[in-house]
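Left out: one protein chain. Kept in place: all the others.
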Amino acid sequence: MAKVTFNELAINNLNDFVYGHAPKKIKFDNGMVIGGGTVYPEVNFTLPPMQVNKNTISKAYKQYKEMTEGVCQRAMELQVPGLVIEIELVPDMTFNPEWGIETTKIVKEVMNEYQDKNGLKSLLRITPVDVREGNDLEHMWRGKHWDLVMDTFKGCAENGADLLSIESVGGKNLHDDGVMFCDVAKTVFSLGIVAARDMEKLWENIVKIAEETNIIPAGDTACAFANTSMVLAVRGMIPTVFSAIDRVMCAVRTMIANEQGAIGPDKDCGYEGPYIKAITGTPISMEGKSAAVAHNSFCGNIAAAVADLWSNEAVENKRLLGGMTPEICTEMLVYDCRLMNQFTASGNNLLMRDMLVESDSRLDAHAYIMKPSVVLNIAKEIIKGKTHLERTKIAAKAAVQEIRKGFENGSLELNERELNYLNMIDSQLESIPDNEEEFIADMIENNTTEKFDPKKYDIA
Amino acid sequence: MAKVTFNELAINNLNDFVYGHAPKKIKFDNGMVIGGGTVYPEVNFTLPPMQVNKNTISKAYKQYKEMTEGVCQRAMELQVPGLVIEIELVPDMTFNPEWGIETTKIVKEVMNEYQDKNGLKSLLRITPVDVREGNDLEHMWRGKHWDLVMDTFKGCAENGADLLSIESVGGKNLHDDGVMFCDVAKTVFSLGIVAARDMEKLWENIVKIAEETNIIPAGDTACAFANTSMVLAVRGMIPTVFSAIDRVMCAVRTMIANEQGAIGPDKDCGYEGPYIKAITGTPISMEGKSAAVAHNSFCGNIAAAVADLWSNEAVENKRLLGGMTPEICTEMLVYDCRLMNQFTASGNNLLMRDMLVESDSRLDAHAYIMKPSVVLNIAKEIIKGKTHLERTKIAAKAAVQEIRKGFENGSLELNERELNYLNMIDSQLESIPDNEEEFIADMIENNTTEKFDPKKYDIA
Amino acid sequence: MDREILNELTVALQKGDAIKTQKFVKIALKKGYEPEQILTEGLVSSMNTIAEKFKKKQIFVPDLLLATRAMNAGIFILKPKLKKQLFSPIGKVLIGTIEGDLHDIGKNLVKVFLERAGFEVIDLGNDVPVNYFIEAIKKFKPQILGLSASLTTTMYGMRDVIKALEKEGLRENLLIVVGGVPITESFATGIGADIYDMDGTKVADKAKEKLKCSNF
Partner (left out) sequence: MDREILNELTVALQKGDAIKTQKFVKIALKKGYEPEQILTEGLVSSMNTIAEKFKKKQIFVPDLLLATRAMNAGIFILKPKLKKQLFSPIGKVLIGTIEGDLHDIGKNLVKVFLERAGFEVIDLGNDVPVNYFIEAIKKFKPQILGLSASLTTTMYGMRDVIKALEKEGLRENLLIVVGGVPITESFATGIGADIYDMDGTKVADKAKEKLKCSNF
């Protein structure tokens, strides 16, 4: 079970809650310090449309080499104090761990060259794909799929990765249904019970691999969960209040990586990051306006307010007039980071944080629950919960209350449709039984389908 | 000849020199005010690789319609206070004015629809291509090429354009040679004599068309001149001090549009914009980090310091994971503008300006000469010149001095190679004869080639 | 006869209340309404209103889904009493996500809209191998095949499916719709698909329109 339970906030004072600074900063041998005052760009790039198989894998390697060279070259020309590169392996590179491992080697080699020859400091985050899905999945924690994920982590850890992350998917299918129907009980169950149990098991093992190879178990993201809600909300498919509340609930889930020993920086697309930072004190990676290359959002600025790494999420390798997209994203991120760091250097970082916050927080509920003061208010409640389920329910309840308060005191705009859903979500929360056994039994009974089999999670 | 000569600075005080505010703000019927306090995004998009001809023109129209819809939709969702769209017509749309005119209509129609139905305020800038080049050019100011440019301006002005601009090319061929050899005398001649004469004639006519159609003659850009230097400098091909000095000289040239009656906002890629704003008081459009989609630069942040519109330069219509590139660029610009406007709303815009400035100005000579205090110092000198040639020489000399001062007082880093070129440029400037007649005669004698025929400019 | 009860039915359906919808259908039957009238004036017309509202972004996906569920609940009561099978589907669609691809929210949304438009939809789920598609097409004989891919590395799997169909002689009478985040129109045309659209609300319309002009 959980190694650590966070029962206190690592950050209690709003003045200590700012980008670049984290209570538990991480120092690296090359001199980079994440959370030590400087925000670094985290550039994330991927293959353009192409098949990855035996016949094409050498082409894929070549692309990764060129993309890494382009990014390092641009970063060097722009004189960055340090650079993080993230490679989210494509599925075939986890299904064939040797391909993921070779990619890790290739990318790291270029980074080492730039570090040695040009003094460009850099770190490599490797993110295997969580392939534990599909028709032939036997079990979440044993069998072929589990072994592939673990083998990939291990091989990449031994061959150049500095940070390990994953966008894990335990409970995702249930959560998808919850989102489509804005079904709060199902969402709570998928996160507080199913996802939580998977996070414990998964991260216990990732942390072990990282310890054995002496690298950093960085953290997870609710990409498969609250990002689905967020993107659907941005497209007007579901209410933004639902995506906001879902996000806060997801913080409880994502934080389990840290309970198991992950020390940050968590993954860029975890917009729940501010909660992780406030509660655990670990540095976080965030993405916002520059992630428009991957998806739109209503929190392009506020996402930077307490970030320690600043990312573009993921860009496919394509040529635009200004060069290849990975280089272009690098340039954009570098300038954003320069500006934030300049505010820090002149002692005005709190003002910058507040401007980033104020520019977005009024317009959207999801942006609003990322507001540092709101994060601290809610985080304070979350840590009172004794179990992951209880914390998930508290998170939702506190989020509803903060959103309502924000609307009432005029710091958040919500239309009537949104308000209706806020009330609906609130009453759905009320109707979840206090008795956990009863709730779980009821949920298992009504949600066991071919898509969600509790036995694969050793539940029931 | 020139209608107005600017002999005083419109902005004398550093505290009045900031983004969003211009002494000569421009009010539009839809309520938008450029230079009135708010920075608006100016989104610029173009066709992906494709041929434009009789057979494909309808496909091109379809793309423009879709791109405009995507941009307007995203801008509306992000609740922008106002939007500027710029269409830089592709060459075939100036060679066939009817195609440029039809494109203007199509784009404006979508904009009007969004304005009427969704309250999205917007303005359309149309920028015909300056096609006065090529083997069959008869003369810069008469004949087929001239007529095509004028017909395009006229037709677009009558069919939906709100702002007229051009990236004019008079003197470009000479200037190209000047850049490749870092030949200062030739550069001075190309800008202060050849380009200056062309700008007078060209803008006299554009202003006339704008007046007749009751729209705004916005302004020009030294895109074909100092942007060539800037991009070559960023690639390490020529010294950055040359590109910096070239930029300042170009301010004299670009400003001639304003002398002829252009009232701003000048075109985004005119990085000499801060000089235009300081001297003439007209609002300016600028591009920086978000223009990385079109070219890289060393002034991604500082470019925003005194901008009134904030642009992405030009992006080809391609799909990335987050959607089509024009929409993606819109989102990025919107967040940048939101942040700048938030600083203004809270009374901290001067601090934001200084942070934008400080984050870039130390690292590159071209960024350094965009520093507002440096701009005012140099602009003060420029306006002392009696002729365009004299102003061009003063600009170069003052730029050399400011760069040297910056290096000496530690506010600008320059390596030895750059310093050598700075000295070389300085001594080249000294050797330009004071006697203008003599200088011009000498230049014409040594530079008349098939690429540059002074007769086409009625010179000599 | 007062129309009060049909109005109440409409309200219940639009609120997505399946239990009340069933209740009012039963009452209407007792009051002597023809099952056909309850179906068209009570259920179908309200559902059309809901669908219109959704297209105009006046309501959310859950509203649409719950209303659909309520409508189906109402139809469940009516079905045995309808004189003839009013609901013969206008076409049969087979959909699935390409092998190696595990995202299916997008596909699921498209499915909802196709069903709404009167299609019978057979969903093969996600991570579907090429030969599964082939076998299912032989078995179900759909008029339309919907292929979804959300990853740049799996989108070429669509081409593999289309090639396999051609090889098996199954391509000709099939309308192929492809969709997913990375899919562009030119990609769709390039691999030989008929319809490209990512927007669930539009796929159904386009499929209907295309079916009309096709020789199926």
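Labels A, B and C are assigned to the chains in the order they are written; within every chain, residues are numbered from 1.
We take it that a contact is a pair of C-beta atoms (placed from the backbone, for glycine too) under 8 Å apart; a residue touches a chain by one contact, two chains touch by 3 or more.
None of the values given here were measured: they were computed from a predicted structure.
For the unseen chain, which displayed partners does it touch in the full complex?
Those shown chains that the absent chain touches are A, B.
Touching the left-out chain: which of B:Glu77, B:Asp92, B:Asp220 or B:Asp426?
B:Asp92
Give the residue, chosen from B:Asp16, B:Glu66, B:Glu113 or B:Glu133, that touches the chain omitted from the document.
In the full complex, the listed residue that touches the missing chain is B:Glu133.
Touching the absent chain in the whole complex: find that residue among B:Gly31, B:Gly236, B:Gly347 or B:Gly410.
Among B:Gly31, B:Gly236, B:Gly347 or B:Gly410, only B:Gly236 touches the chain that is not shown.
Can you list, in ascending order, the chain B residues touching the missing chain?
Against the left-out chain, chain B lists 46-52, 90-92, 95, 131, 133-135, 169, 176, 179-183, 228, 232, 236-239, 316, 417, 421.
For review purposes, identify every residue of chain A that touches the missing chain, sorted by number.
Spelled out for chain A, the touching residues are 319, 321.
Simple rule for what comes next: only the chains that are shown with their structure count from here on.
Tell me which chains count as touching both chain A and chain B.
The shared contacts of chain A and chain B, listed by label, come to C.
What chain pair has the highest count of contacting C-beta pairs?
Ranked by C-beta contact count, first place goes to A-B.
What is the distance in Å between the mean C-alpha positions of chain A and chain B?
Roughly 40 Å separates the two chain centres.
Chain A to chain C: how many Å between their CA centres?
33
On chain C, where are the residues touching two or more other chains?
152, 182
Two or more other chains in contact with one residue: find those residues in chain A.
316
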